[in-house]
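The complex is shown incomplete by one protein chain, all other protein chains being positioned as in the whole.
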Amino acid sequence: MAVGLDSIIEKSELKEGEYLINLGPQHPSTHGVFRMLLKMDGEFVVSATPVIGYLHRGIEKIAENRNYRQFMPYTDRLDYLSSMNNNLSYAIAVERLAGIKIPERAEYIRVIMAELNRISSHILYCGFFGIDLGAWTPLLFGFRERERIIDLFEMTCGARQTYNYMRIGGVSKDLPDEFIPALKEFIPYMKKKTTEMDNLLGKNPIFIARTKGIGKVSKELAIKYGASGHVLRSSGVKFDVRKDDTYSIYDRFEFEIPTTENGDSLDKYRIRIEEIGQSIRILEQAMKQIPDGDIMADVPYNLTVPKGEMYSRTENPRGELGFYIVSDGTDKPYRMKIRAPSFSNVHLVPEVAKGLLIADLVALLAAFDALPPETDR
Amino acid sequence: MEERNFKMALLERVPAILEKVPCGKPIDDMVNMVYNWGRRNSVWPLLCGFACCAIEMMSACASRFDIARFGSEAFRASPRQADLIIVSGTVNFKIGECLKRLYAQMAEPKYVIAMGSCAVSGGPFYYDSYSVVKGVDKIIPVDVYLAGCPPRPDALLHALMTLQKKIDKERIGKNRWNKRYE
Partner (left out) sequence: MSDEELLKTIQEKFKDAVRIENKGNLAVSVNKNEILSLITFLSGEPLLFDWMNFMTAVDKMESGTMELVYQFYSFSNKTKLTVKTEVSRDLGVVDSVCGIYPTAEWHEREVYDLFGIIFKDHPDLRRIMMPDGFTGHPMRKDYKDENLVRLESPWQ
């Protein structure tokens, strides 16, 4: 079976001194199974062709044979570092299409879980960025913080990574009594540890020298290539789905959208670190305002959605995750299209990778943070 | 080829000869014990994580569930230097080709742990998926199966301990990589 992209190799017309090299699916610095065919001139990259599809599981075809309720665990496995956000995105898409209103307490619990997962995803991003450049310590610190957050999740829903916690109409289990005190202890600890991570990486002269000016993405390029999330905000476009196309109860909280102008890898890192601070702000406000009440609306066990179609989107840690659902009046969707943020973000990499050293290319891939299960679905 | 067959034949005949010599069996046991003790306490996995289970594998290497105390501290990036592949994640036809190649490039003795439901049997993607291979043992031979979606890091450590018990029972000259192909 030809996995070697024979057409690209034939068309490549290597000049003297150039050669083709494979940054293969099994590599310590690609984040998972992601492959790049590089045309190199010595140590400099002349052109890069990404090859995806190594984790294509056919989730959209699976969706056509499952109930709306049965599809929820599959959304966990789309972007495995932010399962709660994926669950939330899918639940909001179906609730908007079916016209279901959910109780207040469920809304607040959803926001708390989504922001906690955003913090864990961002701090792990800093860890992976560190190890791709050769620093071991940020990775272990990132996993230590993630374990603290997972303890909170395990207390509530029992799982460590793929939670399947939210339901269409609310959430599945109520918060236990010890959750809010544990969260109150966790917030000052997280503030301290974010500063520590920033001292390790963001203020480190080696890190700044290796990421400043690498892979500059201009504003027009980011918009034309459909980028979203931190890739778009680092190029100067102030857009966040939580503020500009608001969903759930995010309009009740005060928080800011960090934006920078340059568009290089250092700016992308900077935005993620600032967003941790903003998520902590949202958590503090949500903890004060959370009311008592039901956690689940009155939704029939076998939910049928009236005929219609709609696209609805939310802000994931990596960008804009959207679900376009076409319903034919039964209890299974006719077509479900998942708009994954990494699919559009990774398309930008060949454009900005020209002329970089191969070590800089690794830093660029780490900054873009494209996860293969999301790219391939 | 002739020389290799001669050396193999010698290795396979030594345990049979030692049995007949007085106190030969304890010597054979002792040699096997020392040989296996060295190998089971330094199983070095390959750095390859495919999907969600890879994060639990990385958590097993981090500080809370330290895998270094079992000797597997060094995760090698090159298959030529690794002893163990932990297949962590869904395998489809495209990556299955690469997995076959990786397994063939590893030097013997080599082991495989199938981690997570997707590697054991296809997992939640068994039904209605056109591209998922239903179990990685359709491509490469597996030594230890570990269930879970994803399994906890403690479960991965338990699988590693099961593999170590399997290594303890091996005997020189009678392993599957000493088979003569005729």
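Lettered A and B in written order, each chain numbered from 1.
One rule holds in what follows: contacts are C-beta pairs under 8 Å (C-beta built on N, C-alpha and C of every residue); 3 or more make two chains touch, one makes a residue touch a chain.
Just so it is clear, the model here is predicted, and its values are computed rather than measured.
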Cross-chain touch to the chain not pictured, restricted to A:D151, A:E261 or A:E309, is A:E309
The one of A:F44, A:F179, A:F253 or A:Y324 in touch with the missing chain is A:Y324
Per the whole complex, from A:L23, A:M36, A:L97 or A:A367 the residue touching the absent chain is A:L97
Among A:I187, A:I208 or A:V237, contact with the omitted chain is made only by A:V237
In the full complex, subunit A touches the hidden chain through residues 1-7, 52-53, 56, 58, 60-61, 65-67, 96-97, 223-226, 237, 239, 244-245, 308-313, 320, 322, 324, 326, 334-335, 337, 339, 343-344, 347, 376
On subunit B, the omitted chain is touched by residues 93-94, 97, 126-131, 134
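Note that only the chains that are shown with their structure count from here on.
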Rounded to the nearest Å, the gap between Cα centres of subunit A and subunit B is 33
Counting only contacts in the complex, subunit B reaches subunit A at residues 46-52, 54-56, 58-59, 62-64, 77, 79, 89-90, 92-95, 97-98, 102, 124-125, 127-132, 149-150, 152
Subunit A residues touching subunit B in their complex are 1, 3, 24-28, 32-33, 53-58, 61-62, 64-66, 73-74, 77, 80-81, 139-140, 143-144, 146-147, 160-162, 372-373
